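Yeah, one chain of the complex is gone here, protein chain that is, but the others are all in their spots.
So that you can tell them apart, the chains are marked A and B in the order they are listed, and the count of residues begins at 1 in each.
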Amino acid sequence: MAKLTTKFKSLKKTTKVDFATYLGVIAVFIVVTVLQNGGMLNRKTLGLLVPICCYMSMAVSLNLTVGILGELSLGHAGFMSVGAFSGVIVSQSLLTAVPNAPVRLAIAMVVGAIFAAIVGLLVGTPVLRLQGDYLAIVTLAFGEIIADLINCLLVGYDASGLHILFNVSGTKTIDDLGLDATGYAIIKGAQGATGTKTIAGLTAGFILVMVTLIIVLNLTRSRAGRAIMAIRDNPIAAQSVGLNLTKYKLMAFVTSAALAGAAGALYGLNYSSLQSVKFNFNTSILVLVFVVLGGLGNIWGSLLSAAALTILPEALRQFADYRMLVYAIVLIFVMLATNNPQFKAFFAKLLPRRHSAEEKEV
Amino acid sequence: MTQKTKLVPVTREPALLPERDADKSPVLECIDLGITFGGLKAVDSFNITIGRTEIAGLIGPNGAGKTTIFNLLTKVYQPTHGTILLNGRDIHGLNTAQINRAGIARTFQNIRLFQNLSVEENITTAMDTQMHYNMAEGILRLPRFWREERVVHERAMELLSIFHMEEFADAKAGSLPYGAQRRLEILRALATNPCLLLLDEPAAGMNPSETAELMENIRSIRDTFKIAVLLIEHDMNLVMNICEGIAVLNFGRIIAKGSPDDIQNNPEVIEAYLGKKKEA
Partner (left out) sequence: MEFLSYLISGISLGSVYAIIALGYTMVYGIAKMLNFAHGDVIMVGGYISFCAMFYLGLPNIVAVLLAVVVCTVLGIVIERLAYKPLRSAPSLAVLITAIGVSYFLQNSALLIWKAAARVYPPVVEGTASLFGGQLSISYISLLTIAVCVVIMLALTTFVNKSKMGKAMRACSEDKAAAQLMGINVNATISATFAIGSALAAIAGVLLCSFNTSLMPTTGSMPGIKAFTAAVFGGIGSIPGAFLGGLLLGIIEALAKAYISTTLANAIVFAVLIVVLLVKPAGLLGRYVPEKV
């Protein structure tokens, strides 16, 4: 044991933080599972568990783009949307072929991730040449486009397979798919996915968060992560040491998109009906707020703020109409408190022992 | 202001190579290199040859176009005309990253470190092109990940030992004092295994004793790694002491070229630096 402790002490600070992050997530999962099995959680809390896991994964993956790569993305929910609807289609199509729900969920999440990665590649390849706020606006536009496209999508499944129709004119309905007697609708245009068999659960959420953490943290601590952060810190110097900017930017962006896709698939399979409006600009912003409040590049910060800010509006239910107003005020106040020199000095006086907690992680 | 410059022949000149390099092909040849910014010839008819293990200097007043030449050599700017031969190979069409992989590494006048990475990571990042494990191996931490990471760690420590900076390996690069940041930039450039090292004002902001040490370091780097060095510097003491060949630039053109002795006694160079004597 003593040997282990010395070994732990000799580890790098980042490695220690990573271990603590994994352990924290595992501990919370165990506690919540015990509480759940003991029937100590009310229905509202239970309903929040899967979304919290999804948002944690979303926040960590967006942190890869915004914190580690240093590119502002305002369309992260777009990738979630791609993952959600492709995941729902896959899961609903495999109802009879793969009756085992966990296996089907895993397939759906992998497919969701792959589709989101493909879309990420298509968006990222041309767009990552743009800089700063222009990238932000293009990702924003992309998110809106995805939402609109899914609104035009009609998908059904019957004995002869998958039927997909793109309803551009807005005049077609699910009947135009020509499903036979065994057929059922999966996505009904603007109504979104309906009648989805919900197969998402806390364990899947936990696995999603762990996989996301392993991928993002290990990527960050490998040669690719160093290169990505080097590009963030100084693109010109990064090129001067031979780094291929496009390759590494795309690597971070596509990985981030794929993880959002997996999170989206889990999210989509948690609800029997789902509209594409759910993944609009506001959701992208919501996730961005998690990342910024948790700290850029700070992975456990993202986890924490995603969980806290998903619970906060629910906890504020008693304030009913005022809750979003309170949320807005909290948001502004936190930003001022963490970024304004006078505020910071004021808090430093209150907490004299705390040393430079705002130091950037990674 | 009269702009009197000697015309430099556009042919390849007999090199000013140090004797030990004379029988080897030069590492770098620039032939009639030039760039125009909206009608202004920032660099014009730039011809230079650098020997395999030469330490060469590029001097000239502020705004003469010295850094522009570094930017041309590394393709931060695209030359309007002229040819650059690196190890006899035309590097036309390569981008900045490819130029580095072809063998030119540089430092920057205004320091450009990876501020939020550690000192060690700044160096290991520069070794990225020499590493082979892929993204999946990195995420899954397969054996090749550990093997290569160990190798680059050891090499980084070796490089840091040149400037006795091992103890700062885990410090954030941005937190280093100015002089140490300059030295780290040199190490980062070295980490890419170049055959030609471009140093843009390496001694800027250093005191005389630091400069003297740096001089020794540059020489020993050249001897250890058997590479050529081209440096821009305003510290004449440093330039005259360690450079074997010097080119003087004024208004984008070479006004003199030669050994330190030649340069020190060249009237045109003196004029460029001190201004023309008023004729009575």
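Quick note on the criterion: a contact is a pair of C-beta atoms (placed from the backbone, for glycine too) under 8 Å apart; a residue touches a chain by one contact, two chains touch by 3 or more.
Here the structure is a predicted model, which means the values were calculated and not measured.
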- Task: Pick out which of A:Val32, A:Val66 or A:Leu274 touches the chain that's been left out of the picture.
- Result: A:Val66
- Item | Residues in chain A touching the chain absent from view | 66, 72, 126-127, 129-131, 133-134, 136-138, 140-142, 144-145, 148-149, 151-152, 167-170, 190, 236, 281, 285, 288-289, 292-293, 296, 321-322, 324-325, 327-329, 331-332, 335-336, 338-343
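Convention: only the chains that are shown with their structure count from here on.
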- Query: Between chain A and chain B, what is the separation of their C-alpha centroids in Å?
  - Reply: 44
- Query: Of all residues in chain A, which touch chain B in the complex?
  - Reply: 12, 214-215, 218-219, 222-227, 229-230, 232-234, 236-245, 251, 297, 360, 362
- Which residues of chain B touch chain A in the complex? 74, 76, 95-98, 100-101, 105-106, 108, 112-117, 121-122, 124-126, 128-129, 131, 133, 135, 138-141, 145, 148-149, 170, 188-189, 191-192
